[in-house]
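For this depiction, one protein chain was excluded, whereas all remaining protein chains were kept in their positions.
Now for subunit A:
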Amino acid sequence: MSSATVASEEARKPAAERNAAPPARRPAWRDVVTFRGPPQPGLELWLSIAAFLAVLGAWALVAETGLVQPQILPSPFAVVAAWGRLFADGYIGDIGISVGRVWAAFLASALIAIPLGILMSGYRAITALLEPIIDFVRYLPVPALVPLTLIWLGIGEGSKITLLWIGTFFQLILLVADDARRVPKEFIETGRTLGASDSSLMKDVLLRAMLPNMVDSLRITLGWCWTYLIVAEIVASSSGIGYELWTARRYGKSPEVFAGILTIGIIGLVSDQAIRYLHRRWFRYLQ
């Protein structure tokens, strides 16, 4: 169709219709306050940033006006200054040590829990053997095990990693087994009728089908590792973020205490978002 016909068709429309504004679009704010409304990623991001800044602003206001003693609530600026002092004094080393402990324990948990969880989901005998033990250990309060790990392994890295491992392994194995059980029966039966052996079935069908959920389980477990790490570092350590945090408390340096807490929060947030990002990239086929 030539541009001339388009123009003439346009001209044939009644004048009122030609000049009328396009139908008004629902404003974005209406979508975000509608129950189960459509997504508005741009506006949602601004809302998140605004809420974050509001909390920060309220904090600064309360601290700077002297409404609360700086000993109780140091101002954000004091916390930034404390970060400066900490980093000048080798804080990056402490962060490295803490991250190392978390990942060592996390990988040790994952490497054993994934195969065992999958086996548990598939073989009743393994469930029967392991479940009572796991359920028992799972309800032990992890901090109460600190003295025990110290007696067994001393104050070195072994005791801290063991503590984190105990805290996460027994949870993770159940999460993995659950992820495996949720794989549709049809997938398994399809694999079998196509000639897969038990081991191929677990490797080529079960593991692949459960992977997206399992990555989520691992992400949650990594968060728990951080919780237990701080417990371990406060009670029995001479390095790491938790140790520095506890030392700062002993000398009454609340800006440093705040800086420590926020450091853990930021590391947690960044690794969580990184895994979410990878999840979206790896499992694009789910969208």
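Rule of thumb we're sticking to: contacts are C-beta pairs under 8 Å (C-beta built on N, C-alpha and C of every residue); 3 or more make two chains touch, one makes a residue touch a chain; residues count from 1.
Here is the rule we go by: contacts and distances are computed from a predicted model.
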Undepicted complex member, UniProt protein name, chosen from "ABC transporter ATP-binding protein", "Benzoyl-CoA 2,3-dioxygenase component B", "Fe-S cluster assembly protein SufB" or "PqqA peptide cyclase": "ABC transporter ATP-binding protein"
Answer key for A:Arg138, A:Arg192, A:Arg219 or A:His279 versus the chain not shown reads A:Arg192
Any idea which of A:Ala209, A:Leu222, A:Val235 or A:Val257 touches the chain not displayed? A:Ala209
Selected residue (touches chain absent from view) among A:Ser200, A:Thr227 or A:Ser271: A:Ser200
In the complete complex, the non-displayed chain touches which residues of subunit A? 184, 186-187, 189-190, 192-197, 200, 204-205, 208-209, 211, 283-287
